[in-house]
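Notes to accompany the following structure.
For this depiction, one protein chain was excluded, whereas all remaining protein chains were kept in their positions.
Chains here go by letter, A, B and C, matching the order in which they are written, and residues are numbered from 1 within each.
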Amino acid sequence: MRETVRLAVQYQVAIGAHPGFPDLSGFGRRSMQLSPREIEDLVVYQIGALAGIAAAQGARLSHVKAHGALYNMASRDPALAGAIARATAAVDSSLVLVGLSGSALIDAGRQAGLRTASEAFADRGYAGDGSLLPRGSPGALLADSEQVAKRAVGMVRRGVIAADDGREIEVRAETICIHGDGPQAAGLARAIRAALEDAGITLSSMAA
Amino acid sequence: MRETVRLAVQYQVAIGAHPGFPDLSGFGRRSMQLSPREIEDLVVYQIGALAGIAAAQGARLSHVKAHGALYNMASRDPALAGAIARATAAVDSSLVLVGLSGSALIDAGRQAGLRTASEAFADRGYAGDGSLLPRGSPGALLADSEQVAKRAVGMVRRGVIAADDGREIEVRAETICIHGDGPQAAGLARAIRAALEDAGITLSSMAA
Amino acid sequence: MRETVRLAVQYQVAIGAHPGFPDLSGFGRRSMQLSPREIEDLVVYQIGALAGIAAAQGARLSHVKAHGALYNMASRDPALAGAIARATAAVDSSLVLVGLSGSALIDAGRQAGLRTASEAFADRGYAGDGSLLPRGSPGALLADSEQVAKRAVGMVRRGVIAADDGREIEVRAETICIHGDGPQAAGLARAIRAALEDAGITLSSMAA
Partner (left out) sequence: MRETVRLAVQYQVAIGAHPGFPDLSGFGRRSMQLSPREIEDLVVYQIGALAGIAAAQGARLSHVKAHGALYNMASRDPALAGAIARATAAVDSSLVLVGLSGSALIDAGRQAGLRTASEAFADRGYAGDGSLLPRGSPGALLADSEQVAKRAVGMVRRGVIAADDGREIEVRAETICIHGDGPQAAGLARAIRAALEDAGITLSSMAA
């Protein structure tokens, strides 16, 4: 973690906390039924720990984005979304709250007085209702860099993305997620950046 | 934890981090051989987490004191003491580092540019070499409030404490530790405060 | 754990495994969405660990009862119930599977070829649909030993228990649960045993 933060500082990458459920063996990808108060406490704890690691490297956190099952549940559940937003604002009200475009997280962030960043996923399939296809289902993870880059440009330029049923869904893509846990992650990132710049779009850091 | 911090804020008690080994089942009381770099990382992480919890309650940390086996090992080992001091200073250089009077922790804190607070134990027995008698050995834990209060006054007034072999050991008691995990803790605290005030000694908060 | 098992051996108390979710900070009382295969693996692991502890004291396990949220979820969900029953049978097909009277756990145990024990709760309130009132709701935990003993006799004699809406629910009480985490637990157990014996009912151990 220390080394990751050090590299982020060196390459001027914005650093954000990615708090999730205390489910070590499931990597936070399995739903847990926690009360909003329990959620608030774990989000405060996890932001604080990373803020300490960042401070020790002379850096600051710029944003917070819930992880895995917590992100998915809070996208739909205003009580959980509110807990995450209140926790974020309580630790540091200058943090940007990242949430799925159009989700309860974005609403909750605004209500808590936070700046928000609506997120869209270039490398994940969408269902017709605007939710992400669950990992493990066909078309959930996209690996073709050309396709992913095209989706990214469509999101930003036209504010839409194609769902798996052919419909176009409206999305607000203030930040684009690429999953870092595949071998093609860096390639996708390069392809997306190039395609966005070719389309005349200027990228800026969350920290700015 | 949130509730503890809230009460500390309400009663104006200084809040400090108490980082220890990742030994949940042993409550951090069992030695572990970690490298100084591993120690640095866990101290940063634990201070950060508590600083976040404090910030969410509108409070700030005032000091850091290592816990259990980490405290004991770092009292004698300059490499571990240095790791704790560097980690503390890296997260927040205004924190006070608490360490056993005369120990490597106090030296390391000064070298790291931190304010330090030399600690003495009113409710623990001392060996002739100035170390604490190990928990579990006879005389390690003192419960008699009159005896404990008398020891406290002696530490502060005369800078000495009686060891189990009868010798008087020099101690610098800028802060006095009472263990909170016994039923008599609040009574000991009251007795010590009363005895110190009777002796004309003024107490002030670590946060001041 | 070793000492608990030793006492059970000394007093000839049947020993059972009580597997639950890997949710240490929530004591297994919070729902988690695990796949049936993940459930199978954790139940095998937890039964095995306790069987080892029992073996080291010269004892054997007699039964398995899921804990907390896992018990509640598996009572209603045949896929989870099947996972628990298969895991139990795979480790030791002579184990008795304990489950809520009338629940999916009892069905799954029979399908897996296990002996089952239908359980009723003397110290918990029931809803009209036969489920337990959630902890924290009014009437969820009963502490009056006379009332609890009367309910126990009614379960066994007449096969019914009063729900919170006044209805009588049919229950099969082959084993009666009393929660051990309250100060009145031993008193309730004595009162229940006395009332059952007064009613001419013979108790026998699960291990028999």
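The rule is short, and it goes like this: a residue touches a chain if its C-beta (ideal position, glycine included) is under 8 Å from a C-beta of that chain, and two chains touch if they have at least 3 such contacts.
This one's a predicted model, so the numbers in the text were calculated from it and none came from an experiment.
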Which displayed chains the unshown chain touches: B, C
Option from C:P22, C:G48, C:G130 or C:G159 whose C-beta touches the chain left out: C:G48
Candidate in contact with the missing chain, chosen from C:L7, C:L24, C:A90 or C:A186: C:A90
Interface with the undisplayed chain - residues on subunit B: 22-26, 30-34, 38, 69
Positions on subunit C where the hidden chain makes contact: 1-2, 41, 44-53, 55-57, 87, 90-92
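Throughout what follows, only the chains that are shown with their structure count from here on.
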Overall pattern in which the protein chains touch one another (line/ring/star/complete/other): line
Length of the line joining the C-alpha centres of subunit B and subunit C, rounded to whole Å: 45
Gap in Å, rounded to a whole number, between the CA centres of subunit B and subunit A: 40
Multi-partner residues of subunit C (at least 2 other chains): none
